[in-house]
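Right after this comes subunit A.
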Amino acid sequence: MPMLEAKDLTVSYGRLEAVRKISFSVEKGQIVALVGSNGAGKSSTLKAIVGLTFPSGGTLRYEGEDITSASPANRVRAGIALSPEGRRLFGRMTVLDNLLTGAYGVRDKTIVSRVLDEIYALFPRVLERRKQLAGSLSGGEQQMVAIGRALMANPRLLMLDEPSLGIAPKIVAEIAAAIEQINRDKKISIILVEQNARLALRLSHQAYALEHGEIIRAGKGSELLADPFVQKAYLGV
Partner candidate 1 sequence: MTTTILEVRRISRRFGGLVALHDLSFNVSRGEIVGLIGPNGAGKTTAFNVITGTQPPTAGKVIFQGKDISGGPPSRVVVDGLARTFQSTSTYPDLTVAGNIYRGMLSHISGSLVGLLVGRCDRGISMERVSDEIDRILRMTGLQPWRDALAGNLPYGVQKILGIAVALAASPKMLLLDEPAAGLNHEECKGLTTLLRRLRDEHGLTLLLVEHHMALVMELCHRIVVLVQGEKIAEGTPEEIRQNEAVIEAYLGAPEYAHA
Partner candidate 2 sequence: QDTNVLKIGSLTALSGPGASWGQGMKNGAELAAAQVNKKGGLEVAGKKYKVVIVPYDGKYQASESVTVANRLVFDDKVKYIIGPTGSAPVLAIQPITEKNHVIVMTLGFTTKALGKDKPYTFRPNVTTVEVAQPQINWLVKHEGIKKVGALFPNDETGQQISKDLTAAYKKAGADLAATEFFERDRVDFVPLLTRMVARGIDAIELDGNSPTTAGLITKQAREMGFTGKIVRTGGPATQEIVKVAGKEATQGMFVHTPINPGLPSTKAYADLYAATYKHAMNGFSPAFYDGTRMLFEAMQKAGTVTDTDAVRKALESIKDFSGAMGTLNWTGEKVYGINHQLNAPFYVAEVQDGKEIIRATCTVEGCK
């Protein structure tokens, strides 16, 4: 049984169908990449999975249960977490409060402090800035906090929407390493959306290319890396 299964998922904003009847699945322990140009519907797909928008058609099953109409809070409690596009931190709260808010549904305090330490180890900068208001952080620092906040929920399915946006190249490499490590050590499934398609495809087990709300290519990450269309459109080879 796949961990997450989307069937004929459709997301519309008014008359615009941002996502059209797409079907895909995420196996337990997999990293799945979604690539595609701007406006292809990647973020909309993630939003539908976490419950920020409700699909206008299709079904979502998570760990065998139908979550198509579950509330976002319930989905998060069931182990889904999203680091949203554009960071969307609580700017008037401190960095630490942002992180702790991410752990809202986690009852076990030992897990909270352990994950917190892991985040600090991954991003020392966040440790340094933990008492600052999140709104006054630099762009990259905010991105780190956003990723950290999603990790704090101790998720089983982690979704990262453009985690490398605005991040220095060196840290991009570190984040990439961290994604692999989280996936490997904790068996967390990950859905990764990235403009940096090369990075995403290299990391992923399974990948989908989205255009105009439809899946146009699917396969192993390495397969898509080799695909001529993908190479031309997303990798600039």
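Behind the choice of candidates: all candidates are chains of the complex that A comes from, given by their letters.
The criterion applied here is as follows: contacts are C-beta pairs under 8 Å (C-beta built on N, C-alpha and C of every residue); 3 or more make two chains touch, one makes a residue touch a chain; residues count from 1.
If you're wondering where the values come from, they're calculated on a predicted model, not measured in any experiment.
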### Summary
Out of 1 or 2, the chain that touches subunit A in this complex is option 1
### Query
Along subunit A, where are the residues that touch candidate 1 in the complex?
37-39, 86, 125, 129, 136-141, 143-144, 162, 165-174, 176, 195-199, 202, 233-236
